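Note that one protein chain of the assembly has been removed; the remaining protein chains are unaltered in position.
We call the chains A and B, going by the order they appear; numbering starts again at 1 in every chain.
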Amino acid sequence: MRMSNRENAKLMTGNEACAEAALFAGMRFFAGYPITPSTEIAEFLARRLPQVGGTFVQMEDEIASMAAIIGASLAGVKSMTATSGPGFSLMQENIGYATMTEVPCVVVNVQRGGPSTGLPTLPSQADVMQARWGTHGDHPVIAVAPSTVRETYDWTIRAFNLSERFRTPVILLLDEIVGHVSEKIVYPARGEIEQVERERTSRDPESYLPYENTDSDIPPFAEFGAGYRYHVTGLNHDETGFPTNDPKKVDILNRRINRKIERYRSEIIAYSESSLEDADICVVAYGSSARSAHRAVLDARRSGYKAGIFQPFVLWPFPHERLSLIAQRIKNFVVPEMNLGQIAHEVSCATNRNIVRVNRVDGGLITPDEILEEIKNVSIR
Amino acid sequence: MYTMAVKARKYEVIINTNWCKGCLICVALCPKNVLAMQKAKAYVADPEACTGCQLCEIYCPDFAITVHNVSDAHVE
Partner (left out) sequence: MFPYDKYLRRDKFPHIWCTGCGCGIVLKALLRAIERSKIPKDDVAIVSGIGCSSRTPGYLDFNTLHTTHGRAIAFATGLKLAKRKLKVIVVTGDGDATAIGGNHFIHAARRNLDMTVIIYNNYIYGMTGGQVSPTTPAGKRSTTSPHGNVEPAFDISGLAIAAGAPFVARTTCYHAVQLDKYINKGIMKKGFSVVEVLTPCPTYYARPNRLGNAVEMLEWYKNNSIQIEVARNTSDEEKAGKITIGILHDSDRPEFCDVYSQLSARVREANKE
């Protein structure tokens, strides 16, 4: 850990880090609606955006917030909204619209206890599957889950980079703990994290195809008001952007927008591993559960149990390949989650191994001891 | 010397029968009964009567009728 100098470090919460990182990434339009535990993101940006020539607007509901950030992004401005479970549910239709029309934007979901109004001030990780399948239809998604304030800072920037690179909404999954915990964060050095801009078209307006089937599967972008005068619709459309029911064209679009993320899995997927080389138990943990899991693995090692940890930062697309590789050697997986086993399900698909679920759905953070307990139990068997 | 001006037709009404859906609005609104229906489409029954008032063009929901000054019409 590099020695931090005074001005390069700061004490802040995850929500604040998320907001500040968004500004660093070039976000200049935020539309949101108050909802615990994400409201601080809106409050921070309401103060900061006018200072940097950006625009903040509190919309009348989350549906409008999601609509507004798509509109702003179409005008060429990096845009973001932030919410929690109930608002995230309201945003689903327009998240699907942004996916279908390939408009880059970032949607932050600071998860709280669910379902329904649930536990507004307490954490959960139970929206993970909603982040994957919340909106209707076959669609791709990129969802990332940091576990510390510094990771939130880095992953907010990467969320914008991924959304710009792939012209897609990216879901940033925090939870009440990551959002509200205060930690010292050392800012990344200048250039340590690159800043990606969506690829703009080099064609002239007459030949521009807004949804061109390029080799990369990612159509170059042209912003509204720049002389391209093209059409955007949520209806299934062809390369020209106009609606079509022609089965061949419909099939091409549906497969392209999914392939557009699937084929770049290796570039998108990101995770960290520690003490897995000689481990016979692998703890798979993400978000705030990973904080406890790191400590549990440390304690396990001290007590002579060979445990290691696999922490995915990108939840969707899920790192199946890496986990199935790990499962060739490691037979036991412990998956702590503040839900009833949503990622555990993916781990079991990837590994075909014995999965021990450590689930809490009582609004409390899973403690290291609860994880350690399972590590011990699984070692005895 | 006074010569009788031959009443030259000043306007030409053109109908795009592919776009016309036969809604009868132009026929009903034309103050000079220039238009009528033929095989469920509008057609120019009495071109001479047209005074170029453009009501048919303004009200046609199908963009199927255009009124041209004769000079433009030939030029096109």
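One rule holds in what follows: contacts are C-beta pairs under 8 Å (C-beta built on N, C-alpha and C of every residue); 3 or more make two chains touch, one makes a residue touch a chain.
Fair warning: this is a prediction, and the values are worked out from it, not measured in the lab.
> Of the residues A:Glu93, A:Glu183, A:Asp299 or A:Glu373, which one touches the chain left out of the display?
Of these options, the touching residue for the absent chain is A:Glu93.
> Out of A:Ile41, A:Leu74, A:Ala159 or A:Ala300, point to the residue that touches the absent chain in the complete complex.
A:Leu74
> Which is it among A:Asn8, A:Ser182, A:Thr214 or A:Thr233 that touches the chain not included here?
For the chain that is not drawn, the touching residue is A:Thr233.
> Determine and list the subunit B residues touching the chain excluded from the picture.
18-19, 21-25, 28-29, 54, 57-64, 66-69, 72
> Tell me which stretches of subunit A touch the chain missing from the display.
Missing-chain contacts on subunit A: residues 28-29, 31, 50-51, 53, 55, 57, 59-61, 63-65, 67-77, 79, 93-94, 97, 223-235, 242-243.
Please note the rule applied: only the chains that are shown with their structure count from here on.
> Just give me the whole-number Å value for how far the CA centre of subunit A lies from that of subunit B.
Once rounded, the distance between the two centres reads 61 Å.
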